[in-house]
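Quick notes on the structure that follows.
Note that one protein chain of the assembly has been removed; the remaining protein chains are unaltered in position.
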Amino acid sequence: MAKLEERQALPEEDLRDFFREMLLIRRFEEKVEERFRAGELPGFLHVAIGQEAVAVGVCRALEERDVMASTHRAHGHTLARGTPPNALMAELYGKVEGCSRGYGGSMHLYDVERGNLGANAVVGGGLPGIVGAALAFKLRGEDRVALAFFGDGATNIGTFHESLNLAQLWGVPAVFVCEDNHWAESTPASQHLPIRDLEQRAVAYGMESTKVDGQDVEAVYGATAQALEHARSGRGPFFLLCETYRLVGHYVGDPQVYRPKDELARLRETEDPIDKLRERLGLSDEEVEEVDREVTGIVETSVEFAKNGTDPEPGDALKNVYA
Amino acid sequence: MAKLEERQALPEEDLRDFFREMLLIRRFEEKVEERFRAGELPGFLHVAIGQEAVAVGVCRALEERDVMASTHRAHGHTLARGTPPNALMAELYGKVEGCSRGYGGSMHLYDVERGNLGANAVVGGGLPGIVGAALAFKLRGEDRVALAFFGDGATNIGTFHESLNLAQLWGVPAVFVCEDNHWAESTPASQHLPIRDLEQRAVAYGMESTKVDGQDVEAVYGATAQALEHARSGRGPFFLLCETYRLVGHYVGDPQVYRPKDELARLRETEDPIDKLRERLGLSDEEVEEVDREVTGIVETSVEFAKNGTDPEPGDALKNVYA
Amino acid sequence: MPELSYREAVRDALATAMRRDDEVFVMGEDIAEMGGSMGVTQGMLDEFGPERVRNTPISEMALVGAGIGAAMQGMRPVVEVMYEDFLTLACEQIVNQAAKHRYMSGGQVKVPLTVRTQGGAGWSPGAQHAQQLEAWFVHVPGLKVVFASTPADVRGLLYTSIYDDNPVVFFEHRTLYGIKEEVPDELEPIELGKARVHREGEDVTVVATGRLVHEALRAAEEAEGEGVSVEVVDPRTLQPLDEETLVASVKKTNRCVVAHEAVTRMGFGAEVAAVLQHQAFDWLDAPIERVGARFTPLPFAPVMEEWVVPHAADVLEAIRRTVGRNGH
Partner (left out) sequence: MPELSYREAVRDALATAMRRDDEVFVMGEDIAEMGGSMGVTQGMLDEFGPERVRNTPISEMALVGAGIGAAMQGMRPVVEVMYEDFLTLACEQIVNQAAKHRYMSGGQVKVPLTVRTQGGAGWSPGAQHAQQLEAWFVHVPGLKVVFASTPADVRGLLYTSIYDDNPVVFFEHRTLYGIKEEVPDELEPIELGKARVHREGEDVTVVATGRLVHEALRAAEEAEGEGVSVEVVDPRTLQPLDEETLVASVKKTNRCVVAHEAVTRMGFGAEVAAVLQHQAFDWLDAPIERVGARFTPLPFAPVMEEWVVPHAADVLEAIRRTVGRNGH
């Protein structure tokens, strides 16, 4: 973190753009909650309200040629990486216009053209693939980085261990972004992690790491830029730990019986990344409202777009099984 | 290691007993190599010549009520834990009198009465079971420890990560003994480990650890005793790193094309644990020869015993599939 | 007789065993405060405490393996794997360790472990949360495999599985947790390896598992309206398999349909068909028809998902195909 402070602050214009993006994601996720409750959305949905700064800070630091893999909590990552809200919403409605053509759903959002290699419904499931993508970049001498998102809970699975270990051993250009929101579903970190400081995980591989305040988009952006630079310059992979907060249930509809009510209320007060950025930028109510109107409009449009989308033919299910 | 030096040295009598045991294992393993070359032994055999001090130092520190799990390189552990050479050799010959009744073979040596829960032909395969045994001890309030052997290569597999993590999280009385012989089959540590100091693996779990010279049986014994004490006293699991040397091929018959010839010659000169102990004890040639005669006799007898053993009936194969 | 939901029946089996016996405990992801992702273990933390209702990290392999280790010490752990898709992470421990310790040791140990899991389509979870993989474990000597389709069955079979001295992979179906059935006042263990004849019939036997038992019963009713008398048999235990009951039924009806939700190719129905064509060859008047999911991963869009997995209509169609054949 020391190095980060030496870096120049981001231009305010960029931060305002981040603000807009974060608010768009927030409104999108709220709409998803609403439409799910209205019974319109099939399947299993996880929103990332509270974690928008990680999605935006990380994805905006990526170059277009870089690739990433996401998790079950993927809407924010996907939007921040550039998938149009229409395509994302259409996917959640199971439409042909969706970013996975209706085959994937919320936990399987792909947008390969934009370097999104897919969300993953298996915890840790996307990590080895990112090592492999990074290996391909290295073998071909391409100036690209592969980046994986995953949660604190994912650091307990063998896939995590093997992937980070292999990445470090082979020195591939990969960045591992841990979104530490202190919960794995209903299980608090104290019940699933034997250590308090997750940066210690990287020690086992001799991998360089940084911890950053995941509610501060500027800090996340800066740390990601450094991590990418590290990887890009041939110094091997990097472990980026983002401390963040899930300000909602694990899944949409989660009654959160396991979570102290006051924790949630307190965090919403103190740890909302959008509030923080608003304050940092000193935005007026009018300014915020204007942005809000714009992004809310985009989200509304995406719902219209999705509802008017095309249902696949049942028999289309037989397509895409094999190339 | 600091603490260890404060401990009292072992009585010479014990060390002489260790010497005998180590030489017995050595002669046993040499006999296995010989009988394999003679075409008498079926299957796939891995001897641990050079690693006898770990087997003896660790197993002698265990209490009778403790349990352990071994690896594909299991003969030494099994003998050191008390399985009679006859029963072990009979197993290698596939006889009913074998310690696994002829069902297991070299990579699946069991002796449950003596707390040996089995060797394992899958790298890392025995580790989760040891966590579970230790959990049972903890749940029942039993004063017992469960111990797992594994190699440096095994620290790369997800099973290792999940097992140590879970053990530490739950604070179970388990000891994890890494026999770091710097090779995984033909693959040198530099090609399979991203770090030099394997104690760093334990950091990721917040697990206490010690590194010990695995060629020094006294040191191994002392460190194991401390590790067991740690686990037994309710302070959770312990990671014990033993630096050791495989003075032979990976498997019996391995031409070791991958290994610098001089490395092997040099190590045999400088790192033979039996030579070291002999020197430490200042044993005369006569003393050594006497022990050698005795243990060689035991090994010879075991071969006779095994050859005269009973072949299972073919149809016995259908037994023991289910309880 | 009280009525229990499938969910309550699973819970009752677990709780009954845990009350009877300190050696039984459950562990899995989110089974404590949250009561499990299907709500199966709700309330159990309060009754049994966190040592016996163990919330765990996401470590499927080590969980199953820890269950094996505790089982080898004589305990009777029940490990919940949240979705059967995640069995793929624990296969090494299930297949190479649990199934083989007893054998490899020449009978020195037992592994009385139960691995409970669930899956199934019908709610658009996509390709990684609804596979049906029971067939895999039927191929592994040393394992028992149960797939329960009703509250009474799941209660009695789970209890028996916990007390079985062998590792049991126990499958539940996601869409069945809400269904109800009258069950005995006192839990009655159900022997493994015994099929349940849900409905007797003369013209065709439908062998079905899991959700398809209910689809088969629906199809049978419709078929009755068409003058076709259908026998519906649920093997319940896939390994050991009650071949006797299946064969006897087919020798009576001379026709057979096998139905499950898993993809047809290499599904459990293949084994049933292979056994029956062998043991009832001279009795069969028509080829055995197989009903299962089409050969695709599960698609997300509901219209596609609905079309991929089989329903009563597919069973009915298969019944019609087989009774439409002339005997030989």
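Going in written order, the chains are labelled A, B and C, and every chain counts its residues from 1.
Following the convention adopted for this analysis, a contact is a pair of C-beta atoms (placed from the backbone, for glycine too) under 8 Å apart; a residue touches a chain by one contact, two chains touch by 3 or more.
Nothing here was measured: the structure is a model prediction, and the numbers come from that model.
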Listed by label, the shown chains touching the absent chain are A, B, C
Given C:G210, C:P297 or C:P310, the correct residue touching the omitted chain is C:P297
The one of A:L169, A:A189 or A:L277 in touch with the missing chain is A:L169
Contacts from chain B to the absent chain lie at residues 42-44, 91, 94-95, 100, 102-108, 120-125, 153-154, 156-159, 184-187, 191-193, 257-258, 311-318, 321
Even though one chain is not shown, chain A touches it at residues 98, 100-104, 108, 110-113, 117-118, 120, 122, 125-137, 139, 146, 158-159, 162-163, 165-166, 169, 319-323
Missing-chain contacts on chain C, rising order, are 85-86, 88-89, 91-92, 94-96, 99-100, 103-104, 126-128, 131, 133, 135-136, 138-139, 141-142, 239, 262-263, 265-271, 273-274, 277-279, 281-282, 284, 286-290, 295-297, 299-300, 328
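Going forward, only the chains that are shown with their structure count from here on.
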In terms of mean CA position, the chain most removed from chain B is A
Averaging C-alpha coordinates per chain, one finds the centres of chain A and chain C separated by a number of Å equal to 36
Per the C-alpha means, the centres of chain A and chain B lie apart by a whole-Å value of 45
Contacts with two or more other chains occur in chain C at residues 56-57, 59, 61-62
In chain B, the residues touching two or more other chains are 158-159, 162, 165-166, 169
